[in-house]
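The complex appears here minus one protein chain, its other protein chains still in place.
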Amino acid sequence: MSALGKDPATFYNEFVKGIWKENPIFVQVLGMCPMLAVTNSAINAVAMGGATFFVLVGSSLLVSLLRKAIPKQVRITTYIIIIATFVTVADFTLQALAPAVHKELGAFIALIVVNCLILGRQEAFASKAPLRLALADAVGMAGGFALALLSLGSVREVLGSGSLFGFSLFGPRFEPWVVMILPPGGFIMLGLLLLVFGWAKERRARRAAVELGEAGAGGPAGRGGR
Amino acid sequence: MSEAPNTQEPKEPSGARLALTLAFAGLISGVALVFTYELTKPVIARNREAALRAAVGRVVPGAKSMRKLVWRDGALQPASAADKDAAVLIAFDARGAAVGFAIVTEGPGFQDTIRLIYGFDASTNTITGMEVLESRETPGLGDKIYKDPDFVKQFKKLSVQPSVKLVKKGKGSGTANEVDAITGATISSKAVIKIINTADKTWRSRLGTVDRNKVRAP
Partner (left out) sequence: MDKSLVWIFFSALLINNFTLSYFLGLCPFFGVSGRIATALRLGLATIFVMVITSLCAWLLNTFVLPYAPYLRLISFIVVIASTVQFVEMAIKKLSPGLFRALGIFLPLITTNCAILGLALFQTSKGYGLLAGLVYAVGAGAGFTLALVLMAGLREEAELAKVPAIIRGTALNLIIAGLLSLAFMGFAGLFSSSA
């Protein structure tokens, strides 16, 4: 879908692409399991975003650092060992420092291991890039993922509980839309957010096309789920 | 493997190198894990202990310390470190006198398993308090089993003779073993009562077997 040409690989570009142009959730639609499971409140979303950030940035740095030492044949296994180590460390740390949050997230912290986003970044980027760019890419991707989590978590908490980060927003007369913090609300709200994102993108593309003097932008093809 | 000559060696890294890489990765990972584990283990154990102690303190009035018990050889005995999660705790007040029991139990709820703890006074056969430890009941409806103070309050002094009974709000006959159901969450209320009654059937007769000389306040 990237209509624009490939930008030069600078620290800034690698960082920004994860936040917006190649946002893991809204554009690549990766890592949806943790995305939907823990976003019934903003605070859970922040905890999950933080844990994923730690794991992704940590593994990317290590993989980039060791990229010449890891033989190609066993790279996936090595990546998984590295990722699982970081996840276990995050799991224990969270359990020790914030038991209440850990109880809320439960097994989903451990499930970060199978978040396709993380293994995907190692394979597609960190294993080929120097340390500086790998760091930018990981921070950008993890940041984009965390932002997506936070936006979905906030919307669901505001509508579903009438509060944000636990602070009541609308007073006692507000009747919360309970379905929003239940599983169906997660699916539907993410669907709507993707819709808004797609619409904004299409509008921009169309405006750019008009500015270039091309009449009528081509109809957008549906983005297939991966 | 041993039959293959050395011709392809320069292109592909040898099996030994692959194994060595994996072993090295495993070793480093193992060291990192053991280190974190040892570092966080005492904190995690302390957190868990504190949470349990706080819960016991809320369901057994006057509880200051407690001891885990297990059912073995026809009697309730102090649990050793090897017994994972004891289902029954005996609570003591500040002077070391036994003030009651706390029982951890679980059963099917509306959505998923409900895990709860309740305090029990064996001398009067009354429940002294109830707290839900874990549940996934519907927010706004079923979660009233722990969010609705009026419902939780009823377990403060609740007789179990002959068993706890759920009644519709305002429709009870006023006996000491009745609990008013939550309007709009009848099934969740029912589940809580059923879980307590099932646990009570198992444990009530066993609570008398505690050897007071062996089980002392820690």
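To keep things simple, chains are lettered A and B as they appear, and every chain counts its residues starting from 1.
FYI, contacts are C-beta pairs under 8 Å (C-beta built on N, C-alpha and C of every residue); 3 or more make two chains touch, one makes a residue touch a chain.
Please read all numbers here as calculations on a predicted model, not as lab measurements.
Undergrad: Among the chains you can see, which ones touch the chain that has been omitted?
TA: Every shown chain touched by the left-out chain: A, B.
Undergrad: Based on the whole complex, identify which of A:Val57, A:Ala84 or A:Ile181 touches the chain you can't see.
TA: Hidden-chain contact among the options goes to A:Ala84.
Undergrad: Among A:Val16, A:Ile43 or A:Leu194, which residue is in touch with the absent chain?
TA: Residue touching the absent chain, from the options given: A:Leu194.
Undergrad: Among A:Cys116, A:Leu159 or A:Ala209, exactly one should touch the missing chain; which is it?
TA: Of these options, the touching residue for the absent chain is A:Cys116.
Undergrad: Given the full complex, what residues of chain A touch the hidden partner chain?
TA: 29, 32-33, 35-37, 80-81, 84-85, 87-88, 91-92, 106-107, 110-111, 113-116, 119, 179, 182-188, 190-192, 194-195, 198-199, 202, 219-220, 222-226
Undergrad: What does the interface between chain B and the hidden chain look like in terms of residue numbers?
TA: 29-30, 33-34, 36-37, 108-113, 136, 138, 187-188, 190-191, 193-194
Going forward, only the chains that are shown with their structure count from here on.
Undergrad: Could you give the separation in Å between the centres of chain A and chain B, each centre being the mean of its C-alpha atoms?
TA: That pair's centroid distance is 34 Å.
Undergrad: Sort out for me which residues of chain A touch chain B in the complex.
TA: By the definition above, chain A touches chain B via 69-71, 73-74, 77-78, 81-82, 84-85, 88-89, 92-93, 95-97, 99, 160-161, 176, 178, 181-182.
Undergrad: Flag every residue of chain B that touches chain A in the complex, lowest number first.
TA: Touch residues, chain B against chain A: 12-13, 17-18, 21-22, 25-26, 28-29, 32-33, 36-37, 39-40, 43-44, 47-48, 51, 138-141.
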